[in-house]
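Shown here: the complex without one of its protein chains, the others still in place.
The first chain written gets the first letter, and so on, giving A and B; residue counts start at 1 in each chain.
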Amino acid sequence: MALDKLTGENSILFIRSEQLFDWARRHSLWYMAFGIACCAIEGLMHASGPRFDFDRHGVFFRASPRQSDVMIVAGTVNHKMAETVRRLYDQMPEPKWVIAMGACASTGGPFREYPNVVLGVDKVVPVDVYIPGCPPRPESVQYGFLQLMNKIQGQTEERLAARRDAHK
Amino acid sequence: MQPDATLISRVLADAGIAVSVEDQRVVGPVFRVPASDAPSALRALKESSHSYSFLVDLFGVDTGEAIDVVYHLRSYVFDEEVHLKVEHGYGSTLASVWELYPAALMPERECAEMFGLSLSGHPNPKRLLSTDAVPPLLLKSTLIRTAEEVRNR
Partner (left out) sequence: MSDPRSIVSHAGWLTTEPPAEPVTLPASLKRAPSGVNELMTEHLVVNMGPQHPSTHGVLRVLLELDGEEVITGEAVVGYLHRGIEKLAEHRRYNAVGTLMDRGDYVTGIMNELAFALAAEKVAEIEVPRRADWLRVLLSELNRLASHLVWYGTMGLDAGAMGQFLYAVRDRENLLDILEDVTGQRMMFNYVRPGGVVNDITRTAEVKIHRFLKTIDRYLDEHDELLGGNEIFQGRMRGVGVISKEMAVAFGLTGANLRASGLSFDVRRDRPYSAYEEMKFDIPVAEEGDCYARYLVRMAEMRQSVRIIRQCIDGLPEGDFTAKVPKILRPPAGEAYAAVESARGELGVYLVSDGTENPYRMRYRPPALFALQAGEALLPGVMLADAVVILGSLDFVLGEIDR
């Protein structure tokens, strides 16, 4: 068991419940199977394929927003799509995270000059991790997920530190 | 696979359509017919002995003075391709030819939306690609974002 590895065999672990939840969340980030454009082939298809195999990080796809923790915005978001992206984000249960994958989702990318394109998905939903590249390699997406895991851990520690300070 | 220009002209003239032939350097002969006669010209070509029954493409070109709608037809019987150009004024009406060529359904909607034309005789004359209140995007008068606008996003 992973907990055994963390604390030694037959040990007793005292942990705050929120810390335990965050630890669990960090290691099972299920993303929504929602590919918009080219990045979907790299970030969703090849990522779950045999070579990159995100499954070993606990990163796996779910078809429904109701069951997912992470939304990978993989592609250009235009004005027609923006409404749908927002609606899908609203349907996801808390806590939820967004990864803007590729240049288009981050800033508009090669299509930034076209009036119909939204300049970055952060105009529509809050973004946690930006992955550069057009399209990013699956390794980059993997690194993005590791960054997101660090971020979740960092948030727990920040929260705990803030509470310690308040009790001082 | 360029067609015999005189033969096509004769087919169109027999149908009572005023046709002029432009000889393009690469594409070959391009036939220009008045906008009001476009559906009957397509019907004549489709029902001619060469049977141009395949619509390869339908699109518009903003020439600066008007919009040229290009019908690109192919005959699988004779292995020939014909380009037919129809001039439409800005904001005029594009008559649908979907009964002759069902393939034209979506390209017509796209063409009308992108060049600010209105459709007549179309079963579903809605916008195809963009949402309401988006200007006709492929017109030369619709400008793209400047570098300044992009930088200050």
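One rule holds for everything that comes next: contacts are C-beta pairs under 8 Å (C-beta built on N, C-alpha and C of every residue); 3 or more make two chains touch, one makes a residue touch a chain.
Values in this document were obtained by computation on a predicted structure and should not be read as measured data.
Remark: the absent chain touches shown chains A, B in the intact complex. Checked against the full complex, the one of B:I17, B:L55 or B:L119 touching the unshown chain is B:L55. Among A:A40, A:V98, A:V127 or A:L148, only A:A40 touches the chain left out of the display.
The missing chain, though absent from the display, is touched by one residue of A:P95, A:P110, A:P132 or A:G154; that residue is A:P110. Touching the omitted chain from chain A are residues 32-38, 40-42, 45-46, 49-51, 63, 65, 75-76, 78, 80-81, 84, 88, 104, 110-111, 113-117, 134-135, 137. Of the residues in chain B, those that touch the hidden partner chain are 1, 24-27, 30, 53-57, 59, 61-62, 70, 72, 76, 79, 81, 83, 101-103, 105-107, 124, 127-131, 137-138, 142, 144.
One rule holds in what follows: only the chains that are shown with their structure count from here on.
Distance between chain centres (mean CA atoms), chain A to chain B: 45 Å. For chain B in complex with chain A, the touching residues are 129-131, 134-135, 137, 142, 144-146, 150, 153.
By the touch criterion given at the top, residues 78-80, 107-108, 112-116, 119-120 of chain A touch chain B in their complex.
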